[in-house]
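Below you'll find the structure, written out as structure tokens, and then a few comments.
Excluded from the complex is one protein chain; the other protein chains are retained at their positions.
Moving on, here comes chain A:
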Amino acid sequence: MSEMSPRWTQDPVLKVENLTMRFGGLTAIDSLSFNVGRGDITALIGPNGAGKTTVFNCVTGFYKPTEGRISLRRGRGVSDAMVDELTTSGNQFSRDGERSVFLLERMSDFKITEVAGVARTFQNIRLFGGMTVLENLLVAQHNRLMAASGYTIFGLLGLPGYRRAAEAAKEKAIFWLSHANLLDRADDPAADLSYGAQRRLEIARAMCTDPVLLCLDEPAAGLNPRESADLNTLIKYIRDEHGVSVLLIEHDMGVVMEISDHVIVLDYGRKISDGTTDAVRSDPKVIAAYLGVDDTEVDEVENDLDHDVAPTPAAPANAEGVRP
């Protein structure tokens, strides 16, 4: 790593500090700190059971962390002082013109999506299977439509304001459907889609909530190489054209190495490496964690490995890939 501090420490969109999550006696995450750079694609990797999904659940409010601070910063150049001020004030969020800070550990799950603008997908896909693909995307725009329908009253009366909002919502849904390559399936029930299409739909649905940070839990699991390539394009499109920062968990190193700007490696709830793809790929600790050896044996392993060949930890990827 160069002497210059990396880009993601300068103006992060998400800053996780000393995050600890205990389940009874089990410490799933142990004093974890990391940054997610604004406009970066950040990958969170690690062996099975490392605590990656638990980090996601803390960030998106599904778990209340035992300790730690998770601050989401919207708008450029939010100072740490502003975050500290909010922390002592006891509020959930503060606003200063364009800039706003949200302390996610204090907010409930749905508020995090609604107010702070963090959207997520799930490791085991959670779609509304009995509803059509289009309906799935309309549900994602619930809050805006609810306000436009005057909390149902204007909607019941069929006022034009609501009808316009409903049209706009449908247009947005169709926009994301065409980008997720699902437009011809718009009227089919979501449960009818293939696995890869379901993953894309879940991402499109998350995007319909207008997030600033998109958290994807193993988006490429169970996809074939072609679908993986399509997924990469979609994620890059989301980041490049919509300015959404992406935090993703992935076992498929092909995807990770190709699209991420920044990789964080977890093992047993601790961060063992953090840096660019190149830095992480050659980090002996990472190699050791993936191959399952003690730290003392790392040097041996390193010597055995040819440095020109990128260590592709194929075993966990395959183990994940066989899920139906």
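To be clear about the criterion, a contact is a pair of C-beta atoms (placed from the backbone, for glycine too) under 8 Å apart; a residue touches a chain by one contact, two chains touch by 3 or more; residues count from 1.
In this text, contacts and distances are computed from a predicted model.
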**Prompt:** What protein name does the UniProt record of the undisplayed chain give, "Putative electron transfer flavoprotein-quinone oxidoreductase FixC", "Amino acid/amide ABC transporter membrane protein 2, HAAT family", "DNA polymerase V subunit UmuC" or "ABC-type glutathione transport system ATPase component"?
**Reply:** "Amino acid/amide ABC transporter membrane protein 2, HAAT family"
**Request:** Kindly state which of the options A:D11, A:E67, A:E85 or A:E135 is in contact with the chain not pictured.
**Result:** A:E135
**Message:** Looking at the full complex, which residue from A:K15, A:K52, A:R106 or A:R205 touches the chain that isn't shown here?
**Reply:** A:R205
**Asked** Hey, which chain A residues sit against the chain that's not shown?
**Response** 60, 62, 109-114, 119-120, 122, 126-132, 134-135, 138-143, 145-146, 149, 152, 155-156, 170, 174, 177, 183, 186-189, 191-192, 205-206, 209, 224-226, 229
